[in-house]
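To start, the structure under review is shown below, and the notes come after it.
Complex shown without one protein chain; remaining protein chains in place.
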Amino acid sequence: MNGATVQILVVNPNTTASMTETIASAARSVAGSWTEIVAVTSSMGPVSIEGYYDEALAVPGLLVEVATGERSGAQAAIIACFDDTGLDAARAMANIPVIGICEAALSMASFIAQRFTVVTTTERSRVPVEGLVQRYGMAGRARVRAADIAVLALEDMASDALLKLKDQIAHAIEEDRAEAIVLGCAGMADLAAELQREFGVPVIDGVGAAVKQAEALIALGLSTSKRGAYANPLAKPYRGALKSFAPGPLAAE
Amino acid sequence: MNGATVQILVVNPNTTASMTETIASAARSVAGSWTEIVAVTSSMGPVSIEGYYDEALAVPGLLVEVATGERSGAQAAIIACFDDTGLDAARAMANIPVIGICEAALSMASFIAQRFTVVTTTERSRVPVEGLVQRYGMAGRARVRAADIAVLALEDMASDALLKLKDQIAHAIEEDRAEAIVLGCAGMADLAAELQREFGVPVIDGVGAAVKQAEALIALGLSTSKRGAYANPLAKPYRGALKSFAPGPLAAE
Amino acid sequence: MNGATVQILVVNPNTTASMTETIASAARSVAGSWTEIVAVTSSMGPVSIEGYYDEALAVPGLLVEVATGERSGAQAAIIACFDDTGLDAARAMANIPVIGICEAALSMASFIAQRFTVVTTTERSRVPVEGLVQRYGMAGRARVRAADIAVLALEDMASDALLKLKDQIAHAIEEDRAEAIVLGCAGMADLAAELQREFGVPVIDGVGAAVKQAEALIALGLSTSKRGAYANPLAKPYRGALKSFAPGPLAAE
Amino acid sequence: MNGATVQILVVNPNTTASMTETIASAARSVAGSWTEIVAVTSSMGPVSIEGYYDEALAVPGLLVEVATGERSGAQAAIIACFDDTGLDAARAMANIPVIGICEAALSMASFIAQRFTVVTTTERSRVPVEGLVQRYGMAGRARVRAADIAVLALEDMASDALLKLKDQIAHAIEEDRAEAIVLGCAGMADLAAELQREFGVPVIDGVGAAVKQAEALIALGLSTSKRGAYANPLAKPYRGALKSFAPGPLAAE
Amino acid sequence: MNGATVQILVVNPNTTASMTETIASAARSVAGSWTEIVAVTSSMGPVSIEGYYDEALAVPGLLVEVATGERSGAQAAIIACFDDTGLDAARAMANIPVIGICEAALSMASFIAQRFTVVTTTERSRVPVEGLVQRYGMAGRARVRAADIAVLALEDMASDALLKLKDQIAHAIEEDRAEAIVLGCAGMADLAAELQREFGVPVIDGVGAAVKQAEALIALGLSTSKRGAYANPLAKPYRGALKSFAPGPLAAE
Partner (left out) sequence: MNGATVQILVVNPNTTASMTETIASAARSVAGSWTEIVAVTSSMGPVSIEGYYDEALAVPGLLVEVATGERSGAQAAIIACFDDTGLDAARAMANIPVIGICEAALSMASFIAQRFTVVTTTERSRVPVEGLVQRYGMAGRARVRAADIAVLALEDMASDALLKLKDQIAHAIEEDRAEAIVLGCAGMADLAAELQREFGVPVIDGVGAAVKQAEALIALGLSTSKRGAYANPLAKPYRGALKSFAPGPLAAE
């Protein structure tokens, strides 16, 4: 592989720019020297994603960002929300590979631990993340805990978010036989190294995992199969407020 | 139970009004005499839902319809798309029960057959429906076939859609040991009785199944638990084109 | 659907008439105004069903009641024991749909909660109910607890049965992350509303759930598929004490 | 282990004595020289067991035989019907171990093959046997075929039953990647050796497998745990035609 | 079956001869009077098997013993390590049946209990045993505990190994709803009877279970299918220190 620059789009699907900074910084800290990280904040939707409703409303905004990024030359896209919000829709829409940070983190954990625990933010996110654990084939080896932290509290130095997170990690190691910890929110991306040192077990951040996964797919010349459920959306009219999403317009415009 | 009228909202989450007619008619044909069916067409999104992308973009529109319907007095809501599009988000948002036609159909089939086959429209929908079969605990007993029918072709008398559907039903009975057939698209709602007569096995339409399920929940005084993942969305700002969805405004306005 | 009367048979497969009263009352309280509930007590077998042995011996009696009810015009039958005792045999024998209260309750719960707990009576019933949870595809979302209550104690106002039941519900909500509770015995059918008020989560009684499921199947014109395992029993001699059960005699007599 | 005689009860739960002869002969051909096989025919119920209805009606008769056998000194009991009819009830009732021939055959197959196929008689039995395959943890490695043979045709030399059975075995080896064959009916017990020679893969008969399993449990001093679901039935009145089954009377009389 | 002598090879795959004595004694105490137990100690590898690394290094030695035993007339072989170390390789190599003590113990337990717990030695072995529980289809009914005992401490009368083992058994009965206990190490083979008496639930030792399973397969004329994954290894050169294992030499020498 030569040293040609690759561009990876990292979409923060919530609309809080300060969290995008955290995510971008984490992404850049692990990216290869030949990788350009383009981090964007969604321009429509909730300021944080806590549960199914926020998740659903974050999707149109992130689709716009993925489509825009692909047209601008990104070779892979990352959706930086641990619920893997809109992942299937983005994968069908795009021709570049799209990575969810939950699937990337769980996959990464599976190479270094037999049992691990995801610590996510709120109870609203716990069952959705358990659904992803099931979907990604990890139900036999991973458990999910919620630390009762508001997502935006992770941006607030003065909050007790870090204490609550550490408390759940300690419980996971003690009670779940966790051999590794997966941080269950993009807003925790900057904490992995510190927590790994403190607890003495591998601590995996999904943003970093997804960056390396995206680099891997690009290097291997692999992208989403367009056979089956990820075939590009059929051209058809879209009506009302979302009519700009009609396939064709969005992809080609 | 007294004879008081109940109102059930049936949302067609695609934006094709003629399909809403088919759905409304099927719903009314099985509803109790005391039930008022309020059928609405989403005002924004794709004209048909074929795959993950269309699904995701149909969600904001259907959420508006569910919220509006709840404010107008509906006691239960049905999402009349076989992908159960937006079901989790709607359930979290609403305080009335919300039913997906796929889950209702699979559940209904499970009471009358040990093995059954879902016949859906396109290959784009097949894996998503298999995902639902897995989620609803039916993976050991249900299979999914795609009839290679465009959803809107079901509205077109002159198309060969019915022939293709019958062909897959015949294969399901012969090759899948199907004891019953589930129609895997809301647009097929008017065909169940005819197909049941022709093939001699139970044929289940999800719209009808969901109407009876909604009536049941209302009669039993049951609604979505607000403990856990379906707790109402937290109040928070929503930005950009979707800011009207910020919880609070949408629910209370 | 017009207002024509439908008749639903509710069989109490144990031989305790007072429990049939509890069951009939619960059934009638949720049935539609057009529905006639015919509640019968089995005339042979144990006075309560607690475990596999009682279950097996309750089957011949309940089959007689289902066959008699079908001949008398019932359009659906409900087996009002949470072990779904004899359900498969009754389904094969009858041409009307037959509903078990466990499957009806679990199905109903699945529409309003992602995680729920069944509270049954004795440890003897716990593993059998867990087996049903597995069979009905709910193993990933439902847990089973036993309250250490003798079934007939539920009929006895002076017993501590209600206290024990409430204690397990409290533990389920606290420890199992239960979003809803399923009452795991037909003898608890009258307690659902009170417990729902007290605990603030949906509480599902299988008898009521089964009545609405039966009404649904009748309204939709659906009955058990006779293709596969539920094909009517073959005509053949039955010997000894049970010779009256030889298929043909029982159905046609 | 010394050479003391052990007595194993083999119950044919259908009421056809000629099939008991086939079963007894197969049992004796593999039993240890120190083992006495006591083979009995149920005195009430269907002449053959084909599907759920026959299964259920065979249970009271087989319980009588197991209880009688235990009182007469049997140290283990075998239920010689491949549906493992009444197994759980018998296990709870008895204090000696009780073995089903399906579970014994599947277990035996699992020691000598990674993939195997059960060939049973009729389509009515196929789903029930698939349910047992699931219950016994073999769903990932075993498939079930039905040879469309009436059970009693196996007793009729002039029938084409053997041809049909061989045809399915050939298909299993070719299409299912079967490394071994399990004979899915007690009435096939005499055919295992011949079929093994003809097809060149292990062919397992459940009757023989159960005899060796029973001998094993006796030699190891193991019997059914009475903790949990197999605790002996509680003493209570049984009414009507089956009142002799009230626990206590049946066990002690 | 006549009284002809059969020979069963029991391989202790660790290199500690005193443990072989414990194993041989347990094997002989349950073997039939016509069975000759040939117990051998592996001549190469670790003195105890605690975790994946020791497991892997124990395999060449045990393969030599199985091959030697088969040439010397053994009719079945048992690998007396609860990790079922090398089982698949030995099964492919040998033409006699090969039994692992874990699979034999789990299978035996499944005939007498619905829920049971394996108590193994160290945390290093816990996940591997959980993997076997999954592989053998028992994940829904069996749990695994580690008693924090070094394997060789089981040979040391003065150690607190027995106390630790009893402590975990007590916890299993109390917290896991265990109806039976499986001893998860060959070195515990002599303790089953004592522990069964003390705790009042069935206690299963895998060595004894495997002996009876081996006798059963021999009596039934069954051996490993040579179709599929257990086909004999292909003849090919083996290089370096293990060249004597080249198929052909090892089998035929």
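For this structure, a couple of remarks:
Here the chain labels run A, B, C, D and E in written order, and each chain numbers its own residues starting at 1.
Note that in this section a contact is a pair of C-beta atoms (placed from the backbone, for glycine too) under 8 Å apart; a residue touches a chain by one contact, two chains touch by 3 or more.
The structure presented is a predicted model; accordingly, all values stated were derived computationally and were not measured.
Partner chains of the missing chain, restricted to those shown and counted over the full complex, are A, B, D, E.
Of A:M93, A:M138 or A:I169, it is A:M138 that touches the chain left out of the display.
For the chain left out of this panel, the touching residue among A:M19, A:V64 or A:A180 is A:A180.
Residue positions on chain D in contact with the hidden chain: 114-115, 140, 177, in rising order. One chain is missing from the display, and on chain B it is touched by residues 126-127, 134, 139.
Although one chain is not shown, part of chain E still touches it, namely residues 15, 42-48, 50-57, 59-61, 63, 86, 88-89, 91-93, 123-128, 131, 135, 150, 228-231, 233-234, 236-243, 245-247.
The definition used in the following text is that only the chains that are shown with their structure count from here on.
Minimum number of contact steps separating chain A from chain E: 1. Taken together, chain A and chain D share the touching chains B, C, E.
Comparing chain C-alpha centroids with the centroid of the full set of protein C-alpha atoms picks out C as the closest.
In terms of their C-alpha centroids, the spacing between chain C and chain D amounts to 29 Å.
Within chain C, residues 114-115, 127, 139-140, 177, 228-230 each touch two or more of the remaining chains. You'll find the chains touch as A-B, A-C, A-E, B-C, B-D, C-D, C-E, D-E.
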